[in-house]
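Report on the following structure.
All protein chains but one are shown at their positions in the complex.
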Amino acid sequence: MAEGRPLYQQHPVEYPDGTPPLGEDQAQALNAHLDHGWQRDGTRRLSREFTFGDFRDAFGFATRVALLAEREFHHPELTVTWGSVVVTLWTHTVRGLSRNDFIVAAKLDRLAEPTGPGPATP
Amino acid sequence: MAEGRPLYQQHPVEYPDGTPPLGEDQAQALNAHLDHGWQRDGTRRLSREFTFGDFRDAFGFATRVALLAEREFHHPELTVTWGSVVVTLWTHTVRGLSRNDFIVAAKLDRLAEPTGPGPATP
Amino acid sequence: MAEGRPLYQQHPVEYPDGTPPLGEDQAQALNAHLDHGWQRDGTRRLSREFTFGDFRDAFGFATRVALLAEREFHHPELTVTWGSVVVTLWTHTVRGLSRNDFIVAAKLDRLAEPTGPGPATP
Partner (left out) sequence: MAEGRPLYQQHPVEYPDGTPPLGEDQAQALNAHLDHGWQRDGTRRLSREFTFGDFRDAFGFATRVALLAEREFHHPELTVTWGSVVVTLWTHTVRGLSRNDFIVAAKLDRLAEPTGPGPATP
């Protein structure tokens, strides 16, 4: 495990089908690195709602999440409504939460920081 | 003309085919309401480059521009590369610049202000 | 009501807050114009799942839905996962289904027809 680097600089790895989900202690420890907005359903699901002023900004954020998900090849469920994007993470092959979900969550926390034309979001 | 409201709160109207483009004086007066980043090619084209730290943020912005364009039903040319979105505006039916182009440009100036989850971009 | 034109060529109108939802008979009659894939929860919600071979094609379709929604200014809830987009429609101001939802549903049925570079989807 690449413990030395912050979570948001790590990348998902492939877990073979049937790998067990994280234990509660591990999930708690990783959760401590995330924004307080994340809701965790034990070791099953991790989700956060991001709010916006209109549909356009919500969908623009969803597009950035989609591009990040395709880049990391770990895809959340995205629910977009007027002014809101709910991202829900889990790992299909482990039937619950893996380290991958916390890595992507940490990257999304950075993606959600205010941005506009200008320097990169790392 | 709805001169009382700021340009960014106005909406494009339909110009019949063959309507002449704005005169240079009108174009100059409207141009004064825009960000200094806009380049104007006389009364023919209006364009601005918006820069970003990576492809993902550039394309996320392009998506917000596309949604705005579809809402206002006035569509620019959009060129997206790594870290950059160039928006070029003109009005097909007038074969050059109309007031519509300055209205959409003013809306894009607001769209480009730093934003993230939080209050609306008007 | 513009009964003469097919539903997919009509456009949403604004309903003032507090307008009652459609009655069950009206909802049924409008529902008859839609693809069989739509699930209707009485006069409360209308939803359809569109399936795709991967996340990329699912999100590409979601983007087209988003642009249509912004154009018609009637916004569904969109849930995107790997290979699937679920669209759920209702009208906020009527607290249930209005004619607007069936109009947008009919437009989405056409949007979902196979397409590629080539002629327009009306």
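Quick notes on this one:
Order of writing sets the labels: A, B and C. Residues in every chain begin at 1.
Keep in mind that, in the parts below, a residue touches a chain if its C-beta (ideal position, glycine included) is under 8 Å from a C-beta of that chain, and two chains touch if they have at least 3 such contacts.
Please read these numbers as outputs of a predicted model, since none were measured by experiment.
Considering the whole complex, the residue from C:Tyr8, C:Phe50 or C:Phe102 that touches the absent chain is C:Phe50.
If you put the hidden chain back, the residue from C:Gln10, C:Ser47, C:Thr63 or C:Thr91 that touches it is C:Thr63. Seen from chain C, the chain kept out of the figure touches residues 50-57, 59-61, 63-64, 67-68, 71, 83, 112-121.
If you put the missing chain back, the residues of chain B touching it would be 55-56, 59, 62-63, 66, 69-70, 75, 77-82, 92. Even with one chain removed from view, chain A keeps its contact list with that chain: residues 63, 66-67, 70-71, 73.
Everything below uses one rule, namely that only the chains that are shown with their structure count from here on.
Of all chains, the one whose CA centroid is most distant from that of chain B is A. With centres taken as mean Cα positions, chain C sits 29 Å from chain B.
In chain A, the residues that touch at least two other chains are 55-56, 59, 63.
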